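For this depiction, one protein chain was excluded, whereas all remaining protein chains were kept in their positions.
For clarity, chains are labelled A, B and C in written order, and residue numbers in each chain start from 1.
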Amino acid sequence: MVVVMQPGATQHQVDAVVAHIEARGGAAFVSRGVRRTIVGVVGDTDICFELDLSRMPGVATVLRVTAPYKLVSAEASGERSVVHVGPPDRRAPIGPGTFTLIAGPPALVSGDQAVEAARLAAAAGASVLRGATYRPRLAPPSPPGMDESDLRTLAEIGRATGLPILVEVVDPADVETVAGYADMLHVGSVNMQNLPLLDQVGRCGRPVLLTRGTHATVEEWLLAAEYIAERGNLDIVLCEAGVRTFDPAVSRALDIGAVPRVQRLSHLPVIVDPSTGAHELVVPLARAAIAAGADGLLVDVHPDPDSVLVDGRCPVAGAVLRELASVLRHLPPLMGRALADARRS
Amino acid sequence: MVVVMQPGATQHQVDAVVAHIEARGGAAFVSRGVRRTIVGVVGDTDICFELDLSRMPGVATVLRVTAPYKLVSAEASGERSVVHVGPPDRRAPIGPGTFTLIAGPPALVSGDQAVEAARLAAAAGASVLRGATYRPRLAPPSPPGMDESDLRTLAEIGRATGLPILVEVVDPADVETVAGYADMLHVGSVNMQNLPLLDQVGRCGRPVLLTRGTHATVEEWLLAAEYIAERGNLDIVLCEAGVRTFDPAVSRALDIGAVPRVQRLSHLPVIVDPSTGAHELVVPLARAAIAAGADGLLVDVHPDPDSVLVDGRCPVAGAVLRELASVLRHLPPLMGRALADARRS
Amino acid sequence: MVVVMQPGATQHQVDAVVAHIEARGGAAFVSRGVRRTIVGVVGDTDICFELDLSRMPGVATVLRVTAPYKLVSAEASGERSVVHVGPPDRRAPIGPGTFTLIAGPPALVSGDQAVEAARLAAAAGASVLRGATYRPRLAPPSPPGMDESDLRTLAEIGRATGLPILVEVVDPADVETVAGYADMLHVGSVNMQNLPLLDQVGRCGRPVLLTRGTHATVEEWLLAAEYIAERGNLDIVLCEAGVRTFDPAVSRALDIGAVPRVQRLSHLPVIVDPSTGAHELVVPLARAAIAAGADGLLVDVHPDPDSVLVDGRCPVAGAVLRELASVLRHLPPLMGRALADARRS
Partner (left out) sequence: MVVVMQPGATQHQVDAVVAHIEARGGAAFVSRGVRRTIVGVVGDTDICFELDLSRMPGVATVLRVTAPYKLVSAEASGERSVVHVGPPDRRAPIGPGTFTLIAGPPALVSGDQAVEAARLAAAAGASVLRGATYRPRLAPPSPPGMDESDLRTLAEIGRATGLPILVEVVDPADVETVAGYADMLHVGSVNMQNLPLLDQVGRCGRPVLLTRGTHATVEEWLLAAEYIAERGNLDIVLCEAGVRTFDPAVSRALDIGAVPRVQRLSHLPVIVDPSTGAHELVVPLARAAIAAGADGLLVDVHPDPDSVLVDGRCPVAGAVLRELASVLRHLPPLMGRALADARRS
């Protein structure tokens, strides 16, 4: 059972709902999005209890959800959610009505290249910048990890460009630090079921981008989102980035059908990462994603794309990026969406 | 090595090329499309031989192709091919510049329903009608198979609606009979590597629609097309219809990236079958296919869709079909394509 | 509902059962194995009808089967089946209690090599010889297909070695001819769902070896076997030969768990083809198959294995074959099985 609070519900009203649930021997967990707070209820529930709750101040509705994921289920919400990224002066929406480009280099780059990549991303229409800070491939005697100075540089670039920043987290111990600089945290494909990491991002107070594991069913993906939501954070954006297949010619195959499937099963926004292994597929897959109804794109951008050959990534620049920018101006309006702009939202 | 003949090359010129190849101890196989004839050459070839051939009357160019598939390779053609389906008075093009809807019931239906399904398909914008004649699920004491009277009915519907007819073949022994009535033959997903069947459709003198096996790599798919082309038939349209994945919630996942991949590897047209298992995915996947650059769609249409539950098919009608028709009017022009019309082409 | 006849039931008794079913408005199909005849019943059935049938002469039992496959279901039989291959003077059993090696070249070989391959197979402990006759890769102007003289040669080798012969069929039109020479017909992986071919082998009067498609679930595999059984032929042996996976380093991955799964779901024997792409895996996978409880092996044997590079096959000879022969002598007895011997059975 979930209790959906009214948009303007006060903290006092939420606390009263939780106290009422606990007084009846149940457990409650509160999940907050920018616009909506949902209280999950665990324990035996009867129809009288349900009625009582529905009459409490600040409660919009009480719902019984049949899906194994409750808080993120489409059943728990009358409408699809919008997640807002960034501080009030440069806040980018992700959700219905808009189309949002998140762009930036997929791996750590030096200061000058980071600035240039940010410029390219902004010129292409990005309203969120992606930045990388984790160094997985250090010479082994040094530990892998994150340098806080990289985070400071990214935050400066964000302020300079007027765009919020997305940063990937891989170690639960780093989440709090990253959340001090970044506007949105990214859980990558290999970490979709890393529970200690999901636990931390569930408590971090920042929107989260959750990429589907290359081996994960749609249900497992939504259960991972639920795990985050249960820890208090409902500002989750899903990212489809392709799945493993038997065709050795591609590292991942974009599962385009997952976009409309997720939109029927969950109220969360869903974006697409079209960089599944070949430069020449990025624009056709980006077009397909927009036409399939995605809420945005995550695109690797790099001023010198041929220098980035790690992990089968294929960042774009030059003519491909200009073609992508043109697609982003023309195609989303036909789907009833405006290209999101962080500075105007 | 392949010898590409000029568009107006005569049979005499083609014969002379073949004779020249055989006189040098090589083997030649002639593959004919509506607009283009290509002669494949097997045997030791040297540069002098290549020069000789390139100077023969009617020869456009001589090419060395590195792909394992030669005749269908993009290397063998300077431009993407158009395949024309149907007799001159109702001929539908499939290829660049147009967008072609092939629609009809996925399984055998009675006469009245067949007429009604054809009417629905035409109203939605179809320029080729799909018809089914094979009865796989007869009570076992009777053999499965095809009834020629079904073919006659389909041919009549084709004449009445003014649309060419696509018919699936499953038994090599039926190909000649089906080719006597149908305008295009369909090799379904499970038969993509049925060599005796591919051999027969390679000799049948009709355009062929070749659906990718749910388990086939793109290379295996193009090698199956090459097998048909080597037998003389270059009028091949490829159909992407989804692949097997680990997600039990869907029977097949549309591999949308296969559309731009195939268009880079081969000159053959490629269409998409968006009926991968759920009614509600048909329109989003159709939109994605158009945006990804597909040359057409194969859509299951049935006046009473809920009556068709075999094999995970999900034919559409009513509101879904009207939405699809609207998409077909508005989206292809944005990709530089006109909706194909059999009667005007 | 299935009617299991007693081992010694007469044709007259079977006919009476069928007549009784048809008189009640049902449809009956009779499936015959060497030791057992089962009558499938289609139509509305009630408990009285069931009682009537169970009292008819020659009827062992009447069963309601819940699996989607009826005749081949474990529910339809109190014990696992034995399939006998070959004429009475050289008959090889496949089933519980024995372990059967089927061996021979995977593709057509010349007369001398065929004789030598047969000698190698027999020396390794084979009780059934595999022979190939289909020529898929002829120069395209010639049709692919089968030459009856190849069948005659194989039949002679069978008589000379005293071993029954397994021959693959790929074209429904060839089944009757092949059945005139071969002792067992083989439906290969790509043809597991080729319905016209399954129909013909269901009527051919010979035991059938049905290889699992590289993309087929165990349920689809058993439904294909059911399709054969419904046409009258219950002498079916299943062959697990690996499935497609995401690991590009192997063409197929042996699904060893399919062996015990099939043995719980079906009464049919199941053997394993361990030639999934690398010589060095053949012996370890053969050992695993025996230990997992398989009823036999299908092994590619060739006097000059390095000359066979088609289709990722990896025939064995020399030291590997000697090691396999040693495994076959020592490991099956530990599983309570004797190595089958065609000449002694």
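Going forward, a contact is a pair of C-beta atoms (placed from the backbone, for glycine too) under 8 Å apart; a residue touches a chain by one contact, two chains touch by 3 or more.
Quick caveat, the model's predicted, so the values are computed rather than measured.
Undergrad: Just one of B:T133, B:T217 or B:T245 touches the chain that is missing; which is it?
TA: B:T245
Undergrad: Of A:L51, A:A123 or A:A173, which one is in contact with the hidden chain?
TA: If we include the chain that is not displayed, A:A173 is the one touching it.
Undergrad: For a quick check of understanding: of A:H20, A:R231 or A:H279, which residue touches the chain that isn't displayed?
TA: A:R231
Undergrad: Since one chain has been left out of the picture, which residues of chain B touch it in the full complex?
TA: Its contact residues with the unshown chain are 244-246, 248.
Undergrad: Just the residue numbers, please: which parts of chain A touch the chain that's not shown?
TA: Touch set of chain A with respect to the missing chain: 27, 29, 40, 42, 136, 139-141, 143-145, 170-173, 190-191, 193-196, 199, 202, 213-215, 230-231, 244.
Undergrad: In the complete complex, which positions of chain C touch the hidden chain?
TA: Residues of chain C in touch with the missing chain: 215, 217-219, 243-250, 253-261, 264, 276, 278, 280-281, 284-285, 287-293, 330-331, 334.
As a working rule, only the chains that are shown with their structure count from here on.
Undergrad: Mind checking the centre-to-centre distance between chain A and chain B? Centres are C-alpha means, answer in whole Å.
TA: 40
Undergrad: Between chain B and chain C, what's the gap in Å when you average each chain's C-alpha atoms?
TA: The separation of the two C-alpha centroids amounts to 35 Å.
Undergrad: Give me the residues of chain B that touch two or more other chains.
TA: Within chain B, residues 215, 244 contact more than one other chain.
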